[in-house]
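Below: the structure, in structure tokens.
One protein chain omitted, others in place.
Letters A, B and C name the chains as they come in the text, with residue numbers starting at 1 for each one.
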Amino acid sequence: MSGAPVTVRVQRDDFDLAAEVRALSASRHDIGAIVTFSGLCRDEAGSLSALELEHYPGMAEAEIARICKQAITRFGLQAATAIHRYGKILPGENIVLVVAASPHRQAAFDGANFIMDFLKTSAPFWKKEHAADGSSGGWVSAKDADDSARDRWSKS
Amino acid sequence: MSGAPVTVRVQRDDFDLAAEVRALSASRHDIGAIVTFSGLCRDEAGSLSALELEHYPGMAEAEIARICKQAITRFGLQAATAIHRYGKILPGENIVLVVAASPHRQAAFDGANFIMDFLKTSAPFWKKEHAADGSSGGWVSAKDADDSARDRWSKS
Amino acid sequence: MARVDLVYFAWVRERIGKAEETLELPDSVVTAGDLLAYLKTLGEEYETALEHENVIRVAINQEHVDHHEPIAGAREIALFPPMTGG
Partner (left out) sequence: MARVDLVYFAWVRERIGKAEETLELPDSVVTAGDLLAYLKTLGEEYETALEHENVIRVAINQEHVDHHEPIAGAREIALFPPMTGG
């Protein structure tokens, strides 16, 4: 829906899932479904001590906003929120949050899924691993699977 | 994953999205993705004043738990939570919550989506509408679209 | 004769006019479908409630069953419309 509110933030601090859902749904009674996606830092069976997230300020926000607006148009979302953290992130901590609201459930699922797939492949963020043994695990490589996940949205 | 924790509740009171996500993810560092689905009562452009949710106590919990366990096995979820409310629910209020956790994002999306599709078609709940003009809008009819949404999971 | 607890939900409950009852079923009632047919002989309210037999869902001991399934061993049989939760 055009005019549907889009909230995009790129920030060092953690976010509050419930507060973001409330902000997006408060004082309206036409939302039937809200899907949230939280991406968290895994410890990779204890081998990872932290992730360091680098981003391209300005472009990161712009790309994510563009993706959210595409999702709103394509799936008829009533609202979309995307928050991406940067800096040092420890295992168990949040990295990214996506929230999609719609009158019906499948659009909310598809909208959040679409936003995540495109965010992963086109929002300018890069992850560096810090290994638990003190060494730098180096930069995370992009996965072909993420490109495939994105490309399935252009099939239908 | 067998042994993955399943939390199922059928209750009159509202639930707390953030608390449920915290309960499922606290003190573990192996979760990479958490998808939540919240189903809300829509006011149908002002024509609906409330929904009345009836359920079959005992069977409702058992069916939802069975569906969650299927999703855990099928998608390799690390944990699943499903909470369904009953009684009178006003527009803007929550009806149902599903939370799915997994190491990777698509499994979490698919797991939550699968649980919702089966919950809608096989968990023993029934909705009665109360119209804003004071009349009873009667019992909500089951939708063919919900059967189709469920049946797509047996295709692949 | 088998003694069984019957429970009804939503518009099945409203049309029959009660939420539950205990009945002695004749031996001729073998399947869930037989039960529906038998109940319809008990009065107009049952006839109205179960008019469209094919949409009525049956659960035995809190598990969904098809109409052709036997009810032997049932302690509790539930009849209800298609579900509309979620």
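Observations, loosely collected:
Criterion: a residue touches a chain if its C-beta (ideal position, glycine included) is under 8 Å from a C-beta of that chain, and two chains touch if they have at least 3 such contacts.
This is a predicted model, so every value here is computed, not measured.
Hidden chain, full complex: it touches shown chains A.
Within the whole complex, the absent chain has one touching residue among A:S27, A:S141 or A:S154, and that is A:S141. Screening A:T73, A:S122 or A:S148 against the full complex identifies A:S122 as the residue touching the chain left out.
Listed here are the chain A residues that touch the chain not shown: 39, 53-56, 58-60, 62-63, 84, 95-96, 116, 119-128, 139-142, 146.
Criterion: only the chains that are shown with their structure count from here on.
One inter-chain figure worth recording: chain B and chain C are separated by 26 Å, centre to centre, where each centre is the mean of the chain's CA atoms. Remark: chain A and chain C have CA centroids separated by 48 Å (rounded to whole angstrom).
Computed from the mean C-alpha positions, the centre of chain A lies at a distance of 22 Å from the centre of chain B. Counting only residues that touch two or more partner chains, chain C has 86. Shared interface positions of chain B, i.e. residues touching 2 or more other chains, are given as 39, 116.
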